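With one protein chain withheld, the remaining protein chains of the complex are depicted in position.
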Amino acid sequence: MSKFVAKKTAEAREVRKAIGEYKYGFSMPENNIFKAKKGLDLERVEEISKMKGEPLWMKNFRQNSYKIFESKEMPKWGADLSQINFEEIFYYVKPSEGQVDSWDKVPKEIKDTYDKLGIPEAEKEHLGGIKAQYESEVVYGSLLDKLKKQGILFLGMDEALKEYPELVKEYFGKLIPPTDNKFAALNSAVWSGGSFIYVPKGVKVDLPLQAYFRINSLRMGQFERTLIIVDEGAFVHYIEGCTSPIYSSDSLHAAVVEIFVKKGARCRYTTIQNWSNNVYNLVTKRAKVEEEGIMEWVDGNLGSKVTMKYPAVVLVGRKAHGEILSIAVASKGQHLDAGGKCTHLAPETTSRIISKSISLKGGRSSYRGLINIASGAKNSRSKVVCDALILDKQSRSDTYPVNKINEREVILEHEATVSKIGEEQLFYLMSRGFSEEEAEAMIVNGFIEEIVKELPMEYSVELNRLIALQMEGSVG
Amino acid sequence: MKKYLYKGREMVKMLRVEAGEQVYLRTESVYDAPRQTGEVVVKAVVMENGFLDLSGIIKIKKKANLAEAFLRQKVLLVGKNSRAEARPELEIETDEVKASHAASVGRVSEEEIFYLMTRGFNRNEALDLIIKSFLGEEDEE
Partner (left out) sequence: MQVSNLWVKIGNKQILKGVEVSVNPGEVVAVMGPNGSGKSTLAYTLLGHPKYEVTKGEMKVDGKKINELSPDERAGLGMYLANQYPMAIEGLVSVRFLWQLYKKRQVGKKISGIVEFRKWLVVEAEKLGLNLELLNRGLNEDFSGGEKKKMEILQMMVFSPKYVILDEIDSGLDVDALKKIATTVKQVAEKMNVGVLVITHYNRILKYLKADKVVVFEDGKVSRTGGASLALEVENKGYLQKNNE
């Protein structure tokens, strides 16, 4: 089933509700008072909470977070964030915002990419943010029913707060408090949308859950907040994002994802991000893993002007395991600063980071990682492999790993290599009849294969094609 | 805290952080012209209650094409409460390079100690031998 069909389905309902499409004859929704004001202050934060009809504790949480946001300084490291203008941002977005109102306004590169990916006309408009189409919801309705029968909760974050407030309260903000960093504080103040998932003990969710399955889901909001709780012995795989370039007129995306993996449970969180190149993508993602639990972050970063994202695992229980598999492709005008953080707080914990980054056409790709092994985390092991491929002379790659070892009974290994496409490898493939461009693409695909093979099939095929597209014209 | 800063592309540094000592050691290797090569190896042993802050950077500038740069950091945590932080960094501004770095941190292997003890050395003597060979050994590769 095409994922585009699914997206249309979910968004159709949301957009209909919000805009009220006359031709379908639906009534206007209650929350029709959309403030089009820019900028942020304490009052606006209160308004947001009121408009959403939230419990008092959440309103207080938001306001407190706002104060923290104001008091924190911008980070002095990482990418250049000086161009972000907080005054120009709309902090409460009505669902159809972030979209343009005519196909002409969508940037040419994005339209070209859709053509090359072979995406049909109607879907192009959808992804370009023009309009949604009405589709039957029968399939997705029954899927969600099936999940519910197993006791699995899968809702939008806003709905979850309304329907399961105690459960949400128990976990919300506990792993990533607003004090964590400036952008987590911002998200904590103005968050909207995102997913809430709870998987009961021993339940293994056999198909990957994706954002667009949810009723009331929207294409990526600016300040999404996701909370996932995987109870003992359970398993879930959640997929966020989409390989197709998403055009957004919003320039700042600051999301927060908190994941709690309980004893013996396993969670895999896959992200493919391909934001248009005007977007600052600053994300805080963290998972807490208990005894014998497993957390896997699979992170693909293709788009955005700036991305700063370091999926983290905190290993609190014996034999907990965390993995971060990350791909970043930085092209012209992009700075992707990504990596991972693993904190070992218990004995016999293990972690693995594999980072593959590619820079081309003047792009800059940086790996930033932290392995922190605390005293007492005896017999823990960590392995980091970060490889970078620089495709031309204008591009740049950096590696900034930090390894803090406070326990001597451990094994830590870290390796990094930086290289370009080898002349001998190129000749070898060309002597088989492949053009220089084809040969380069094959070598690049081989470079990232280790991670790409962990992606669901439709993503891996599209990812390879997208990268080939990006590389076009980079020969010479 | 003792601080050491070494600049250069080609060097081997052996270091012993004694019991209770705190040491900061940084190596900086800058490549700024074509066809330069270099290898930096830092090996350190950290004794009881010692702390080593080990930082190393390879910077390859735009003009430094065909550079071949390597950085290797190996730390052995010997005594109780010995700690280390290892930060091997790379900043690469051009494509025709071969650059790699590796860092490893670990403790002395109990098997090695046991083996030497079965040959008649007491624990301290065994440790001493292992440390000496770690610091004095040729690069295995």
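Going in written order, the chains are labelled A and B, and every chain counts its residues from 1.
Please note the rule applied: contacts are C-beta pairs under 8 Å (C-beta built on N, C-alpha and C of every residue); 3 or more make two chains touch, one makes a residue touch a chain.
All values reported here derive from a predicted model rather than from experimental measurement.
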{"item": "Missing chain: touched chains present in the view", "value": "A"}
{"item": "Residue among A:411, A:442 or A:468 touching the omitted chain", "value": "A:442"}
{"item": "In subunit A, positions touching the absent partner", "value": "422-425, 427-436, 439, 442-443, 445-450"}
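The definition used in the following text is that only the chains that are shown with their structure count from here on.
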{"item": "Approximate Å spacing (C-alpha centroids) for the pair subunit A, subunit B", "value": "36"}
{"item": "Subunit B residues touching subunit A - in the complex, by the definition given at the top", "value": "46, 62, 65, 75, 77-107"}
{"item": "Residue ranges of subunit A in contact with subunit B within the complex", "value": "375, 388, 390-393, 395-420"}
